[in-house]
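With one protein chain withheld, the remaining protein chains of the complex are depicted in position.
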Amino acid sequence: MLGIRRGFGPGPAALDDVDLTINAGEVHALLGENGAGKTTAMRILAGLDRPDAGTVAVGGAPVTEFAPRALRERGVAMVQQHFTLVPTLTAGENLAMARPRGRLRPPARQVRRRVDELAARHGLAPVPTDIPVGRLSVGEQQRLEILRALDADASLLILDEPTAVLVDAEAEALLTVCRGLAAEGRAVVIITHRLGEVFAGCDRVTVLRRGAVVCAGEPVADHDRTSLATRMVGSAPAAARSRVVTASPDGAVRLRLRGAALRRLQPLDLEVRAGEVLGVAGVDGNGQGELEELLAGVTGAEQGTVWVDDAPVPVGAPRERIARRIAYVPADRYRRALAGPLSLADNLELGRGLTRRPPKPRREAHAAPALTEWDVRATGPGATAASLSGGNAQKLVLARELAAERALVVAAQPTRGLDPEAARMITERLLDAAAGGAAVVWFGVELDELFAIADRLIVLAGGRASAPFTPPYDRAAIGMAMVGGHRR
Amino acid sequence: MTLTDPRPPKAPSGPDGVLARLLDHPERRSRTALVAVPALALLGALVVGGVLMGIEGVAPLSAYGEVVRGVFGRSRGLSDTAVVATPLILLALGITVAYRARVFTIGAEGQYLAGALAGTAFATAAGLRALPAAVLLPCALVVAVLTGAAWSGLTGWLQSRFGASVVITSLLLNYVAAAALAWAVRVGIRDPGAFTPQSRPVAALPDLPGTAIHLGFLFALAAVPVLAAVLRRTRFGFRVEVLGASPEVLAVNESRPAATRFTVLAVAGAFAGLAGFVEVAGVTERMTPAFATGYGFTAIIVALLGRLRPVGVLVAALVLAGLTVGFDEAERVFVIPSATVGVIQALIIVFFVAGDALSRRKAG
Partner (left out) sequence: MDTLFTLATLAAAIRLAIPVAVAALGEVLTERSGVLNLGLEGTMLFGALAGYTGARVGGPWLGLGAGLGAGAACGAVLALLMVVVRADQIVTGLAFTLFAVSATTYLFELSYTIGEPPPRIESLSMVPLVAIVLAVLVGVWFLLTRTVAGLVLTAAGDAPGAADALGYRVAQVRSAATVVGCALGGLAGAMLVCGPLGLFVQNVTAGRGWVALALVVFARWRPGRAVAGALLFGLCDAAQLRLQGTATAIPYEVFLALPYLVTLVALMVRARRSDTPAALAVPFVRGRSR
């Protein structure tokens, strides 16, 4: 892949002038943080997306058609994080569908033999072929996806975060399989953010950071954990902090978690004081979503307690949450925070309206000052929320959530996808809330941002939180914490 | 996985027949499209109807002239139209509330029957029959409303407790209600003095003074602005809108979706039950096996043609009722097959559905 560029809407490009070379017979690691561009690059290679600029060549021949079937015929197969298996069909049926031999389905015995043969040939444990795929374990489903790719005789196999769903033993087995496949002359690309895997099973590594290549296909043996971690998160010293710490050491504790656990989040103890901004760093999928839900009262903790101002956070009761002055700025703003077809005024009313609503003109007039104050640019209070740009949509969410003094502000990736100006304004306002006495928990997108605003920083990896970091922030240590991490 | 700006989700998913496109929030489309599509569908259907009549040897324009005369020219034209429209309006209003929340029940017919049956049973019960109509009828109406709401609530319960599809369960309950009706007129509330299975007569709803229109029409007319106000000016109406737009946003920011879902089903059932008993007390006088005429299904069409807005529903119901009444008259003068009006009404729906889908596709 040469000179690949790919952008999605305004803001920085997902991939900028990326060169990537993958050779046959090697296991190649593609390393990077969230949003670094790893998945985007591989989707292009697998034909699931097309580049805005640049060229891709497979086996020497340039790729002209970016479609999954076309690339599959060239021998490229990708096993994604969301499997493309039909859960109600058995493994055998899924395989038969992918590579049909004739119009009729082969009898079950033949299918089982085919699967067993394939598995044996490549050193994979066999997969049960007569139960619906939906009932297989995740590890088995993944094996099936790989078998399906091998059945199609893929010469370039891409695995997207394959060990994210596996336990240690399975992960090791997978790496062994990859090495075996490489020994057969195929090329295997593993997208990952886990250094352990890179050193355990890979020959060369490419590191992407913010859409650019910072380490191009160098042999793994040339690096150690520190150097790769540094490449991943950057080595610039933390910028001088621009905010005054407003939390006093004896300020009241506003948020308290004791042994709170939910799904991937392991039991967590946490305390955040009034006026303090706690940054939460870490690669997606390590428990951030769960913590977000716990703090906002979307889901209840499976163990432990989550308390705000000495009372438990109300679960599943949004109006109570608002009455307790907990503000929630979700990561997925269009799915959780704003109802697209409804007007701006209506969206501001969510959770805060009266039983009897004033007529529409009065509601819209009521909403107008908030829109001006927060600089939400739209055609008027009657415009639909879906018509707003990302920045304005986020301002609208804040206009609603930060309208009054808050005890706790849960901000999940609040500046994601925003242009710098909007991001700056959002950041300012959130810091103002902290200055006003709220405890702010900020789930961060980028370390630089977190370094600039957080009084303390924790890193979530493998569902566990690191000990809190305090300024001046040690980027390398934080980077290491992000890529370490236990597996289940 | 999105890497940068999370885009607003497009077609919502969900196995319970969630209809991704047709019932997008009405505000979103231009006002002209809102009225244009149903109007064009009506026009198209009339044209095709005219052609069909022409083939039969009937001059279409004269026939339509007779239709118009049947409604506007006769002394009873308008009142007949109002009477025919009444159950349609009530049923369709209930459906409107449910569909705005994207709860797609097709059980209006069953709820209509259940309400009518319960009201009639109450009004003809041994101890109560002798009560004066002024007391009996309102009580029977309440019984009908509650029964309809409960019948619809069953669907809601099955959905929240067992995850059963609202579409399927509401359809099945229609049949159970029909069976209950069959038994009731034969045995349960049968009039012992009648030769054929039917219930005792129920006290009649008084007519509006000076007209041949029964009180039920007033209920229907009054319900239109009331429902419009409820949808626009109450928190419940707000929750209905939000539920229809995004159940998750509702759950995270306002209230539990299950409660709203249940309530809209109950409201839809309440309206249907009311429509049922109003029809008995106002028109048929008693319940017979032929009581089920499919209003519950026609009302779904009325609700859609009316763009899920109370005023639109009123207009659509009046238009369809007018066509029915007008054609009834026209059939006395011309030799028009009695099925013609049905075909025209059905064509309106078909053209509307196709036209709406196409206009939606153009809008992207």
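Think of it as A and B in the order they're written, each chain with its own count starting at 1.
Methods note: contacts are C-beta pairs under 8 Å (C-beta built on N, C-alpha and C of every residue); 3 or more make two chains touch, one makes a residue touch a chain.
Given the structure is predicted, the values throughout are model-derived calculations rather than measurements.
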Touch criterion as defined above, residue of A:Thr84, A:Thr372 or A:Thr470 at the omitted chain: A:Thr84
Per the touch definition above, residue among A:Gly59, A:Pro100 or A:Pro312 touching the missing chain: A:Pro100
Touch residues of subunit B, complete complex, unshown partner: 10-11, 13-23, 52, 56, 104, 106, 158, 161-165, 167-169, 171-173, 175-176, 178-180, 182-183, 186-187, 297-298, 300-301, 304, 337-340, 342-343, 345-347, 349-350, 352-354, 356-358, 361
Missing-partner contacts on subunit A, residue numbers: 68-69, 82, 84-89, 93, 96-98, 100, 102-105
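Basically, only the chains that are shown with their structure count from here on.
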Inter-chain centre distance, subunit A versus subunit B - centres from mean C-alpha coordinates, in Å: 47
Residue ranges of subunit A in contact with subunit B within the complex: 8-12, 14, 35, 37, 39-40, 81, 296, 298, 316, 318-319, 328, 330-343, 346, 349-351, 353-360, 384, 386, 390, 416-418
Sites on subunit B touched by subunit A in the complex: 1-9, 24-25, 27-28, 232-235, 237-238, 241-242, 245-246, 248-256
